[in-house]
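A protein chain is absent from this complex, but the other protein chains hold their places.
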Amino acid sequence: MKKLKSSGLSKEEIIQAYQAILRGRRLDERLWQLTRIGKTSFNISGQGAEVAQVAMALAFEPEKDYFLPYYRDMTACLVWGMTPKDIILGSFGKEDDPSSHGRQMPNHYGSKEHNIVSHSSTVSTQMPLATGVAYAAQLENKDYVALTTTGEGSANQGEVQEAMNFAGVKKLPVIFVVENNDYAISVGSKEQYANKKMSERAAGYGFSGETVDGSDFTETYLAFVKAVKDARAGKGPALIEMMVSRLTSHSADDDHTIYRSKEELDTLKEKDPLLAFEKQLIDEGYMTKEEMQAMDKELKAEINKATDDAEAMLDPTPESLYEQVYAE
Amino acid sequence: MKKLKSSGLSKEEIIQAYQAILRGRRLDERLWQLTRIGKTSFNISGQGAEVAQVAMALAFEPEKDYFLPYYRDMTACLVWGMTPKDIILGSFGKEDDPSSHGRQMPNHYGSKEHNIVSHSSTVSTQMPLATGVAYAAQLENKDYVALTTTGEGSANQGEVQEAMNFAGVKKLPVIFVVENNDYAISVGSKEQYANKKMSERAAGYGFSGETVDGSDFTETYLAFVKAVKDARAGKGPALIEMMVSRLTSHSADDDHTIYRSKEELDTLKEKDPLLAFEKQLIDEGYMTKEEMQAMDKELKAEINKATDDAEAMLDPTPESLYEQVYAE
Amino acid sequence: MAEMTYLEAINKGIEEEMARDEKVVIFGEDVGGVKGGVFGVTKGLAQKFGDDRCFNTPLTEGEIAGLATGLGLVGYRPIGEFQFADYMLPAVNQILSEAGRMRYRTKGDWTAPVVFRAPYGGGVRGGFYHSQSTEKIFFGQPGLRIVTPSNPRDAKGMIKAAIRSDDPVIFYEHKRLYRLLKADVPEDDYIVPIDKAKVVREGSDITVIGYGMVLQHAMNAAEKLAKEGIEAEVVDVRSIYPLDKETLVEAAKKTGKVLLVTEDNKEGSVMGEIAAIISEEALFDLDAPIQRVAGPDVPAMGYALPLEREFLVNEEKVMDAMRELAEF
Partner (left out) sequence: MAEMTYLEAINKGIEEEMARDEKVVIFGEDVGGVKGGVFGVTKGLAQKFGDDRCFNTPLTEGEIAGLATGLGLVGYRPIGEFQFADYMLPAVNQILSEAGRMRYRTKGDWTAPVVFRAPYGGGVRGGFYHSQSTEKIFFGQPGLRIVTPSNPRDAKGMIKAAIRSDDPVIFYEHKRLYRLLKADVPEDDYIVPIDKAKVVREGSDITVIGYGMVLQHAMNAAEKLAKEGIEAEVVDVRSIYPLDKETLVEAAKKTGKVLLVTEDNKEGSVMGEIAAIISEEALFDLDAPIQRVAGPDVPAMGYALPLEREFLVNEEKVMDAMRELAEF
């Protein structure tokens, strides 16, 4: 693992990064809990991808860059500006949910305020959209960048090829990301594609691709820093594949113990990127265990409050079903 | 240009190859003529791709291999077993047209008898179909191969990615071909894709890709011989890009002088692969000019007869519009 | 006879056909292996018939459709599963341009005897993209059949008929019916026609026409209204396209009062065509305007419970409309 120091981030920034990662994990655990106790009906989560997502998102400027995420990107969305309450509002399907006002299923993030474009359940449709957002930057001669993500299974959709192809032709400021967690529901990546790395596909569209170990914060962060810099400078798109873990079942509707062995699951847990990152923080002298525990406590309180606040909000009214079909 | 001898083909076979090439050219000219004089309403042709198509098709065994062509592949279809009359029947839209019985526009080849699968106008839809045909070979443990072609513009369709991806995963006996003539109607290849070669895309799906000079008969033929051998042996798919010329307008509905300079068109004509192949045949001692002229004369007579025969056939009846909507 | 759910009946039907004919193969996302589909419809099939005949595909619906059609071309009886009906949209081109038109465009030379299975419908908190009725998108495309069973007995008999049909068939399965209904299903090798509607309840006062989940509401309402002295004739459309006009028109004429019920949006649904047929062929037998109970004309049901409830047709809405029509 690359040293955190070589990321170029200050100690304070690294600690903030850790906070973002831990917030993501704790909030994610909360969402599962809400589903388990029947307060929400669904969850799909990013446990095992938090380190990668924070390293990715920190390379951008959320006030001007656009994010077109997919459903596992809660932690990245938090870095981009959404709050735990925003997320939980979505899980409850409340009227004030900024993602969809209770219209989409939980974990379909979006926020007009924070330049996070709404995504749908239909996988990878966000990728062509990202090229439109990026083309606008070119038309306006602005230096913002569009970031868009998907899974390694979903990356096989034809629309992804079409989007990458167009981005290559126009040298668009768009960064395509594949979060490779080795599974698409129950289907292992060997059944999804025969190439060694998904990042190899970029060459077929005339731009650069790179695969990073998503549990290596510095490696991931630096890959994005470079890609963002190039994109802002008009050098065109990039494809970054982040190798991550899926620590949980695919979603609340899935039970991964059916198709994953106990051994595999045990190894996964041992290799939890969060634990590795914590060890690195301690080893490299950024934080002590006690400081982490204190932070954890704070975050849990923050999330408890966010949960209570969100739960107290209103559901959409039945009548609101008829609103915003067309421009009014 | 590679010597014809190094193709491993006998003198007789090389001369037959030339005959197939010349037949393609003469028949193609006839189809344009029929449109020009108003006897048919449409033509789209493969002038400039004949050498490549014959070199490609000769590497297969048409009695057992399947061909899923696209609209420029007339010459390859002739090698696969269709006759000039079959082709002209399609141009006239006659009932006996084996491609579609007058239902599709001209140049949409197909022949159940000759293992040539019907293709549609919607570009590249044949590529997923080819994976199905190839998967059947695997299921049945047979060693037939599916060949499917498209243009360099059409190769950007998402369905092509999906087909290549699946073929890679299952190591299917299917050979994908891009006939790269530098144009998609008026759109130059620089506006279609940013990669240097279309064959580079194969690596993104875990199999081999190769770009050949389609005016080099031997190079093209040998590339296919190898790909076919590998596919039959269960080593999986290949992507072959053939660099060819489009000597004509895109189709009878297009006028390429609007978007191609006179200079470009003059150069194209000079570099006509047919002329280069004829020169090579003479230089390498396969044929004399006189022998070629004699062959040309024969072919013209053959095509004249085919035209007359085809024209004399019946149109579909209006009532036949209602046939074969569903199984009867 | 064995008591079975709708889901088990489909599984059983497929299993019987796979045992009977080795040309029957089935594939899709999560379809193979131990998972056997996200709903479990294909559970056990990979174990029984091998990983070649029941397998996972990459996450690419266009390819699923094209693969099926390609297999159909060379003599197979493929069943392609779409994980949700909402996710048929990436495959529309393949389904309509290829499978649906193959027979006609070759006048029967090439055919695509494929089955496309898809769970559809709402009421499972699936929100926007896991609840849709997508049959209207494929409706009215001659060459293609669309069917859906409404009970376990039909489910087994119709999936068997669909597999044996030489036509391409879209086979919709209402996901709420999967486990809701349990009924006696014959254990022998019967088929239920896929081109016939069925009168499922005789009555003389009003005629209710529907399919899928809403038929449950109609049947329940009919039983209750019978106690008020209102006798409803209830017709299960089953064969959505082409429609069994004869049965539908006859049922309409019988009572002269027609209520059309669908879970889909009101305007543009299949019921519009049924209304058109009745008003063309039975206008003077009608004693009341043709009424429709349907989802509202908003894009989709929302995730939040008040939105899902407001959208969905339920027993009460159907019963109110039936009573009103009876009193007309």
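For this structure, a couple of remarks:
Labels A, B and C are assigned to the chains in the order they are written; within every chain, residues are numbered from 1.
Keep this in mind: contacts are C-beta pairs under 8 Å (C-beta built on N, C-alpha and C of every residue); 3 or more make two chains touch, one makes a residue touch a chain.
It should be emphasised that the depicted structure is a prediction, and the values quoted were computed from it without experimental measurement.
The missing chain, though absent from the display, is touched by one residue of C:Lys12, C:Arg53, C:Arg117 or C:Arg292; that residue is C:Arg292.
Only one of C:Asp21, C:Asp189, C:Glu246 or C:Glu267 touches the chain withheld from this view, namely C:Glu267. Per the touch definition above, the residue from A:Met74, A:Leu129 or A:Leu281 contacting the chain not shown is A:Leu129. Of the candidate positions A:Val117, A:Ile175 or A:Met287, contact with the hidden chain is made by A:Val117. One of C:Met1, C:Ala19 or C:Leu283 touches the chain omitted from the figure, and that residue is C:Leu283. Across the entire complex, the residue among B:Gly24, B:Pro62 or B:Gly93 in touch with the chain not shown is B:Gly93. Although one chain is not displayed, its contacts with chain A can still be listed: residues 66, 98-101, 103-104, 110-112, 117-118, 120, 122, 125, 127-136, 138-139, 158-159, 162-163, 165-166, 169, 320, 323-327. In the full complex, chain B touches the omitted chain through residues 41-42, 93-95, 100, 102-106, 108, 120-123, 153-154, 156-159, 184-187, 191-193, 253-254, 258-259, 315-322, 325. Looking at chain C, the residues touching the absent chain are 86, 89-90, 92-93, 96-97, 100-101, 104-105, 128-129, 136-137, 139-143, 241-243, 264-265, 267-269, 271-273, 275-281, 283-284, 286, 288-292, 297-300.
Simple rule for what comes next: only the chains that are shown with their structure count from here on.
One simple way to say how far apart two chains are is to compare their mean CA positions; for chain A and chain C this gives 37 Å.
Between the Cα centres of chain B and chain C there is a gap of 41 Å.
Of all residues in chain A, those touching 2 or more other chains are 156-159, 191-193, listed in ascending order.
The set of chain C residues that touch two or more partner chains comprises 57-58, 60, 62.
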